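Here is the structure we will look at, set down as structure tokens.
Missing here is one protein chain; the remaining ones are kept as they sit in the complex.
This part shows chain A:
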Amino acid sequence: MNAPQPTTATMTQQRPAPANGDFTTALKDAGLATLVTFGLSIPILSFRTDQSQANELYLRPRWGLVLVACALVFALRFVLRLYGVRWAAARQVARSRKEAIRTTTEKPRGLAHRLLALAVPVFLGVALAFPLLSYFAAGGLTESRYWVDLGILILTYVMLGWGLNIVVGLAGLLDLGYVAFYAVGAYSYALLSTTFGLSFWICLPVAGILAAFWGILLGFPVLRLRGDYLAIVTLAFGEIIRLVLINWVELTNGGAGITSIPRVSFFGVPFTNEEGGFASLFGLEFSPMHRVIFLYYLILGLALLTNFVTLRLRRLPVGRAWEALREDEIACRSLGINTRNTKLTAFALGAMFGGIAGSFFAVRQGFVSPESFNFLESATILAIVVLGGMGSQVGVAVAAVLMVGGPEMLRNLGFLKAVFGEGFDPNEYRLLLFGLAMVAMMVWRPRGLISHREPSVALGVRKAISGALVKEGHG
């Protein structure tokens, strides 16, 4: 991957000045890119549907915009082609030299690594103090609700990411239907609490166990599949669970979902404005935010539990077997590792954390419906794991903040109005910008934010293992 590219390198070294050939190829390339842009912009940019005074739709041609877009692409591509290639080649050579030194000599402790060592306590501190910070930032308890809610959302995805990381990152099994276990957990709590009146604290572990059970049930038939085939079957499993939830109306109330799920209590003490409620028990003035903040710390605790268990397991034989399975399944079998059981434990454990997160989701929302468990959720969670760097706990946490918090942050792009004029609505471009950021990420860090691997055990100094050596698993 990081092999030096001698052809481009030597070529540019031999010809420092852009020759005529370069100019023509750049021109051709830019022309081609412009043509593609033109083709794409016809359906997207060239016409806009507007409403006239009489409420009739009419098409407003915007050929000027198409022209501007084409011109921009042409100029950019031309410049990039002419100068960018040479610059990239020079960088590539420099980097591959650095890489060669790095893998053969000492541990790669660059600036990024020192930052990483700092990142964990900083993240933990911010996460712990987040409700307080948002209280001061927003200037009031009720005003900080948006921020604490966002925090809860992000932490839910951090937990889901960490759960899926066991399956995808450590064991190397591509699971596209992770949301199914999230749904199992959510519906377990919703049904058990509304039907039998069980409390949240009993349902939480039960939901986890039920989800793990479904994980094993799915695992048995599919774990002999590998790679793409496993991905397809897990994808189908996710869809099946969702369709069952929609169609088994007697049990799940179908697409209408289950409403009025009991709220969370402070270990039995309800968050109500009554005698014996949380506020009166602690002599506080009642505020609905107490419950939200409690939920925040609850999901923080659950996420940290997931992290703790995962880090612990990585140092145990089962965790090492998962990683070995990701590296080479055949070698594992030759060493007497029962690969099926090992895969099943990874599946069951990942599913269990998904289920626990699901029951948290149900208690927070007070309402579950199949809508919340579509494929997009699975894709988001998987994207978090891949973006974070498969197997890296810190990477997954950072990626969850970026993936969930990022689009939210992009709502606050008011300053762009100053650039593009008053008519510009940044909200409309939110997902576009987000997509661009993802593409950029995959170009610059194809192995995720944190691509290196920390060894689980060492005789001397722990040295990070370059991502180039670590395999991604093949099912």
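The working rule: a contact is a pair of C-beta atoms (placed from the backbone, for glycine too) under 8 Å apart; a residue touches a chain by one contact, two chains touch by 3 or more; residues count from 1.
Basically, contacts and distances are computed from a predicted model.
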item: Among "Transport permease protein", "ABC transporter ATP-binding protein", "Succinate dehydrogenase cytochrome b556 subunit" or "GerMN domain-containing protein", the UniProt name of the subunit that does not appear here; value: "ABC transporter ATP-binding protein"
item: Residue of A:264, A:324, A:386 or A:404 in touch with the missing chain, whole complex considered; value: A:324
item: Residue in contact with the excluded chain [from A:272, A:339 or A:374]; value: A:339
item: Where the missing chain touches chain A, by residue; value: 103-104, 309, 312-313, 316-318, 320-321, 323-324, 326-328, 330-339, 345, 453, 455-463, 465-466, 469-471
